[in-house]
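Please read the structure below before turning to the comments.
Only one protein chain is missing from this complex, and each of the others stays in its spot.
Chain naming follows the written order as A, B and C, and within any one chain the residues start at number 1.
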Amino acid sequence: MMSLFRRWSFLLLLFIAVLSILAPFSLSVSPNQEVAPPFSTPLWLKRNLPPTMKITLSENILKKNIAWPYNPPTQIHLSGEITLSVPSALVLETPTQKFVLHHLTVGKNTFDIDGRDLSFKQRLNFSPFAQIPSELFSEKGEYIFRVEPDFSAPPEMRGTITFDIKGGRWGLLGTDQRGRDIFSLFIAGIRVSLIVGISATLLASLLGLFFGLISGYAGGWTDTIIMRGVDILLSIPILPILMVLAAYWGKGLWQLVLILSLFSWMGTARTVRAMTLSLRDSSYIEGLRGLGAPTFYILWRHLLPETLPLLLANIALGVPGAILAEAGISFLGLSDPRIISWGRMLHEAHSFGAFTRGAWWMLLPPGLGITLLCLIFLDLGKFLEEQIDPQLKGALKQ
Amino acid sequence: MTEMKSYWWRRIAGSLLVLFVVLILNFFLFRLMPGDPVATMLDPRFSPEAKAELSKLYGLDKPLSFQFLLYLKQMITFNFGYSFLTGRTVWEELATRLPNTITLLGSALLLSAFLGTWLGIQAALKRGKWIEKIVLWSGAVSFSFPSFFVQLLLLLIFAYAIPLFPLRGSVSVPPPIGFWAQLTDHIWHLILPVGSLVLLGFGGWALYVRNLMVKVLSEDFILMGEARGLPEKHIVWNHAFRTLLPPLLTIFLLSLPGIISGAVITETVFSLHGVGRFLLEAITGQDYPSAGASFYLLALLTIFCNLAADLLYGIVDPRVRFERRGR
Amino acid sequence: MTNTILTANKVSLFYPSRDPKMEGIWALKDISLILKQGESLALIGESGSGKTSLLRVILGLIQSTSGYVELFGENINTCTHHSLIELRRKCGYVPQDPYGSLPPTLSVIDAVAEPWLIVYGRKSRLDAYSKARHLLHTLGITEERLLFSQVRFGLSGGQRQRVAIARALILEPRLLLCDEPTSMQDASTRSEIIEVLNKRVKEGMSMIFVTHDLYLARAAASHGMVLLKGECCEENSTKTLLTAPQHNYTKALVAALPTLSSAIQRDSRTNLLHNQYTP
Partner (left out) sequence: MIQIIDLSITYITPSKSVFAVNNASLSIPKGEIIGLVGESGSGKSSLLMAIPRLLPSNTEVSGAILLDDLDILSLKKDTLNTIRWKEIALIPQGAMNSFTPVLTIGKHIEEVLTFHMELPPHAIKQRCERVMKEAGLDASYLNRYPHELSGGQKQRAAIATALACNPTFLLADEPTTALDVITQREIVETLATLTKEKDMGLLFVTHDLPLAAQICDKIAVMHEGEIVEKGSPEEIVKNPHHEHTKQLVKALLHLEGEEI
């Protein structure tokens, strides 16, 4: 058992599981929140585009310098709720010009100005068709954004002013078609793949164990019926059935788990049946029964230790199948849109034209995430299989 | 030859049983939809006359058993009624799409099977060499990489970044004139989808064949072949590979449902004009007759290929003709 | 009068075949035998002669189609399930295939001690393990490392068979049924095992020893019965079966068995080719 804990796949799985549990608390941005303009690229890409940023002025900070080596932003937005002691103006000093954005009177001022408002354009005497953001941020260099008193006395100010600049870049992995942060979506996606993958396979294995044991032990009619059923289920395409069921029944996570397990227990049933048949006929089990050993004893002392490793290997190898099936159904857009999953992310990337923008950073994280999880469970499955018969270890090495 | 006949009859009977189960499943699948069946079967948007005609067509007022028999007749005669979305008969829709799906799946399956088998055999023959490492890794790839992810990537690279292949569709619009032009155009559209399926599929085949071949090569009759002074090539292909064929066909059998299910995803990613994508559109568009018919066709395709592989199995493996082959 | 341990009266067993077109086969036809305490009987026959089925009928593992078996004076067909268990606890059974006769996941010593633990419970564990160790030593398995290795990996075919014999003897059975127990042994260990079994028979254990080798039968048992396709074709002391066989099949068995002594008489090799027997 100890060698399992040193296995890379086990450690990585542990790390991912912990990550997905801690995610809701630790992430600064919640996955559903729209944080930046849609399709913004990750920070480490297309450096000439300005990142989306939020500059705030408050009581003791009335001036902020902004280094601006970028192209002009796409949108700007000014909002604030402050009380002033002295009449002053909200000013943006560019390297060559100076713009008065808004006049502030004494006392309470609340304002919410968007770069596209006509009145704002007229006040700055630009033409109604002008693009305010590219006018204001036309040059690269040092900008200053401050509250400038009309007369010399420095004003006291309470409340905050926020200057939202919507740029083309955001965060570690950019944003999706609704402006949500892809990185937090990606972390949130882990939960669904893990839950669906593991619980669907567990449920399927239990079903398989149940049917396998019955047809193995009972034999005769029940055996033929169950095995005929298994043959039939194995010879029809499962995804179309899953699609229909998922579309009309299984909107929620747990319905999806149920549907997936209903159509993936056949493999385990077959292996368990083969195992029970071979054990049932072996003479030492017959001998033990002959000596009056209770069935529970036989099950606990002999059947379980022999079938357990095979069952665990079966489960580990089944998880990738379930993860891919869930991802497939969500990719086809048949899963519940409120649930964030990697398949869903890929669906939205595909149907909302990630292509026309060449937004490969929207595709890679969920895709590689699914692949990584599958590789982890494949490795765990291989490890468990090697416990059952050691020559398997040799077979792969030589 | 008589045992061969009886074996074949058993296989055909088996397939008919599967077909019957599929029909039952299909029949109940759409009648168990949430909401009352009549409403689901008749699209409210339809005019009263169409509704009356349709309900007569589906015999919705009759008892369930009668409906089932009527349904059976319709399915067998491929008369699937009208699609809610397009108003044309479902069969017309499917008839144009079926050949695309078959060419897509057929070519992908054959290519990945042949490539995989050849690679698997070479990996088993040259143990420890780099070819074996490739097979081991490509096996892991085909079991873990989600098909739609790889396909999206391929599209991004070979259709968007380097516009080598078309971004979408089975045929370019407006379609070129002339049979050969249309054929090459169609093939040009199929290269990326088939390529992606082969890329994803051959690894699984290669790994299976490699493991099987390693086991067969350690058998006594291979050692006896060497003892008989037969050249290595002859032993590998006439003895080892011949013994490999039956289990190889079993892998083919088991992989079929998965591959046909995969058609839905591939056709959606590449927006190909196929049965799979039609099924998806029918489901999302609540168009039940089309959804039911598409599922029925996909299931029929699987059963048909299953039967073909089963009959081939009887020829390839002499042992099977005698006792009932428990799969 | 020493009490009879086992009587089988006209025991027959019919196996119906799964395929309706073919009728079933009679594995056993009217086999009768009586075994007293301290007596040993050799069952001589080839594979398919029904010897294994007879042992399983005697142990009540399968129901005979007709005839009955009395074990320690009780008819196994009519007695209650509980008393059948009690009867079986007085018997030891060494099955033919050494690979199916031992639990693979247990260690060797556990596998031998297990029957004792089932019958007398875990509290007499120390007793069970010392008995098991002693039995394994007498049967030539002495290496300590081997005792604690898993049955599945550590044992050769011959060792596995000896462990199966030890497992059958742990309960000090009053009747031992063994099916070709020395088939995997080479010549020297074969006679050692037979000596161990014969010593037990002298101490009052009755035994049924199944083999296809008449010389082995004579070494292991005083009385012998030859089985051919489920029927008893000859029954006699093993000595006379060897020296004066009556039934054609027994004659063929004796003729077919190569022996060193016959090989070294010069003429025997030339006439080897003449006395053909076709069953």
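Things worth noting here:
In this section, a contact is a pair of C-beta atoms (placed from the backbone, for glycine too) under 8 Å apart; a residue touches a chain by one contact, two chains touch by 3 or more.
If you're wondering where the values come from, they're calculated on a predicted model, not measured in any experiment.
For the chain that is not shown, the touched chains among those present are B, C, taking the whole complex. Annotation: of B:14, B:166, B:204 or B:246, B:246 touches the absent chain (contact as defined above). As for the chain not pictured, it touches subunit C at residues 46-47, 157-158, 186-188, 190-191, 212-213, 215-216, 218-219, 242, 252-253, 255-264, 269, 272-273, 277, 279.
For subunit B, the residues in touch with the chain missing from this view are 219-221, 223-231, 234, 238-239, 242-243, 245-246, 316-319, 322.
Following the convention adopted for this analysis, only the chains that are shown with their structure count from here on.
If the chains shown are joined wherever they touch, the resulting network is a simple chain of contacts running from one end to the other without closing.
Chain B has the Cα centre that lies closest to the mean of all protein Cα atoms in view. Distance between subunit A and subunit B, defined via averaged C-alpha coordinates, is recorded as 31 Å.
In whole angstrom, the spacing between the mean C-alpha positions of subunit B and subunit C is 56. With each centre defined as the average position of its C-alpha atoms, the distance from subunit A to subunit C rounds to 66 Å. Only residues 281-284, 286-288, 290-293, 297, 301-302, 305-306, 390 of subunit A touch subunit C when the two sit together in their complex. Within the complex formed with subunit A, the subunit C residues making contact are 59-61, 82, 85, 88-89, 93, 95, 97, 100-105, 114-115, 118-119, 153.
Touching subunit A in their complex are the following residues of subunit B: 14, 17-18, 21-22, 25, 29-30, 33-34, 127-128, 136, 140, 143-150, 152-153, 155-156, 159-161, 167, 211, 214, 253-254, 256-258, 260-262, 264-265, 268-269, 279-280, 283-284, 291, 294-295, 298-299, 302-303, 306, 326-327.
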